[in-house]
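A single protein chain has been omitted from the complex, and every remaining protein chain is retained in its original position.
The chains carry the letters A and B, assigned in the order they are written, with residues numbered from 1 in each.
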Amino acid sequence: MSWMTLPRSKRVQPDGSDPAGSAAADSAGRHGGSSDGNAGGPAPRKPRWRPLGAQPVGVLFSAPYLLFVLAVLAYPLGYAVYISFHDFFFTAPGVSVPKPFVGFDNYIAVLTDPAVIRSFGNILIFLVINVPLTVALSLVLANALNRVTRLRTFFRVSYYVPYVTASVAVIGVWLFLFQQNGLINSLLGSLAPEPSWLVNSWLAMPTVALYVTWKQLGFFILLYLAALQNIPEELYESAAVDGANKWNQFWNITVPGVRPASVLVTLLATITGANLFTEPYLLTAGGGPDGASTSPVFLMYRTGILQGNPDIAAALGVILVIGVLLIALIQRRLVGGKEE
Amino acid sequence: MAQTLSNDDEATEAPATDRRRKSDVVQERHKLRPGSLILLAVGAFVFLFPFYYMFIGSLQANPDTSVAGAFPQPGNITLQNYTNINSSINLLKGLINSGIFTGGVILCTVVFGLLVGYALAQLSFRGRGVVFGMMLLVQMIPFQLLLIPLYVLIVRDYGLGDTYLGMIVPFAINSTAVFVFRQYFLQLPASLFEAARIDGASELRILWQIAVPLVRPAIVTAVLLTFIGPWNEFLWPFLVTKEQSMQPLAVSLANYISNIAATASNPYGAILAGACVLAAPAVILFIIFQRQFISTNLGSSAKG
Partner (left out) sequence: MKRAFASRTLSIAAIAAMGLSLAACGGSDSGGTGASEEASSGPIDIWYSNNEDEVAWGKQMVSSWNEQHPDQKISAQQIPAGKSSEEVIAASITAGTAPCLIFNTAPVAVPQFQRMGGLVALDSFEGGADYIKKRSGELASQYQSQDGSFYQIPWKSNPVVLFYNKAIFKEAGLDPENPPLGTQEEFLETARTLVESGAVDNAVWPSPASDFFQSWFDFYPFYAAASGGEQLLEDGEATFNSDEGKAVAEMWKKIYQEGLSSKEVYTGDSFVDGKAAIAISGPWAIAAYGDQVNWGTAPIPVTEEGAESHTFADAKNIALYSACENKGTAWEVLKYATSEEQDRNLLEMTGQMPMRADLTTVYADYFDENPAYKQFAEQANNAVGVPQAPNSVEIWQNFRNAWVGSVIHPNDSIDEAFEKAATEINKLASQQ
């Protein structure tokens, strides 16, 4: 399959935080494919033969970027796959010990580890809560935001603030709010869950999902807002003429109109879920209670760095990536099928 | 998709007809309803309250988790928490480290991004397709997979543990930024550059003196987008920096939460004080640039 069919899943950013730019990437990708005509190959502007194209200096301009890609991405990528197939561990410089090829041993170790299975299950819980909640809340709030003119900036800023703030900082407050004797439980009084949120096997992962939804909602609200403003008003007008009520209008015009934004939500949620680290590490004190909120990346850290088994961690990473790509593809088929 | 992400009302380059349509829309359909306003107000409360609580909590001499504790009480206010956390993790040093880390990433992103973005958009050279294809591929590689090998490479093979370079390197290239730049450069007419070339200007000079000034908004976008990443990044600098004097604030604060807090007299106050210091620069920066941020962030994608 060619890379052009996969631009959707490329949104895996190192920091996982700038999906908007990736949206730019999409259009750019399409642009490159269409208006540029032939993005591949040295589009010759002059009939004269030049071995490096009309402006060979372009190679020079691209060189630092390419070097970085090779050094920081391509090489480690190959290295990760290599590590995952060998009995590999960290050694002091100058110590050379055999690191024999072990076939799929590391992969078997990963897939038979109940903690790993659990962490993938946790991503599923995360998705089941995060995606619908994000879609529903951001659609509702974006809709409301679309109707007000005053205070609009204020609302937008306030929704965006959690998104731009470091997770480490806001987790401090969430700990404070959601602990046993925290404000949330004080407000709930006798309705407070027992055991409390973050140490309750049933509630820990939902709380993490809720936290992430809260943190990222502002971004999606703006995304939906842009999508809403792009639905041609005529559609609503003609629907109104045809006698469609508000609900019908919403269902038949608004929802399909924001479909691309919804696709983006599900994709980003998958990637965020697979990437969770700070939340289980700090909010639930290491994926607690009893592994109810571990994430694959947290396990990679624990096995690879803490316990000194980078080989198993690398295998987990490879599986994780394949999994994310698969889910992304499936989602693309299911949700975004009509899109291109 | 590109179209749907396009303008919000502040997209200044929107065609006049479009703008007229929009203002009609606001009047006709988008009448202010009390329901919407209440909904929005509730939303804003939910989003802002934790920040308010963060600030109040950071000022409390004794943590008060009751409902009354959410209101400032004159008798329970102190700056002691800031002093306390500062004595164990040196906030200023942490902020400086965060700043250097973030600044380094932004600088690399912009410099490399401009170079390659310009090359892809306005230069014709052998291998352009390869570069472009690689850029798409790169975006597909998740960071998690690279975590372990990068750690081995950076800390061990390149010997960059506990250095700013070690923190910055994995984030130094940002293909998203390259896309943004390429997109903006594509809009510039090629004739502009041809003229300069005929005058004998070097490509670097053309880029610096002609192209870059024309794509300032793209640079602002890239800077703002890039800022959030490293400023808030936790996992990578956490792995690479073990020496406290090198840790960005997010890392030292996390270490404080999971380790040292146990011995403090009012750990929550101290944690929240640290959180305020960590959150403030990003929030302030965002509020200052909010207009830029919102319009360019989402609008940039469609301007091609």
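The working rule: a contact is a pair of C-beta atoms (placed from the backbone, for glycine too) under 8 Å apart; a residue touches a chain by one contact, two chains touch by 3 or more.
Computed from a predicted structure; not experimentally measured.
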Problem set entry | Touching residue (missing chain; options A:L52, A:A74 or A:A115) | A:A115
Problem set entry | Contacts of chain A with the absent chain, listed as residue ranges | 87, 89-98, 100, 102, 105, 115, 175, 179-180, 195-196, 198-199, 201, 285-291, 302, 305-309
Exercise. Which positions on chain B touch the chain that was left off?
Worked result: 152, 155-156, 159, 161-162, 238, 242-244, 255, 257-268, 271
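Note that only the chains that are shown with their structure count from here on.
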Exercise. Taking each chain's centre as the mean position of its Cα atoms, how many Å separate chain A from chain B?
Worked result: 16
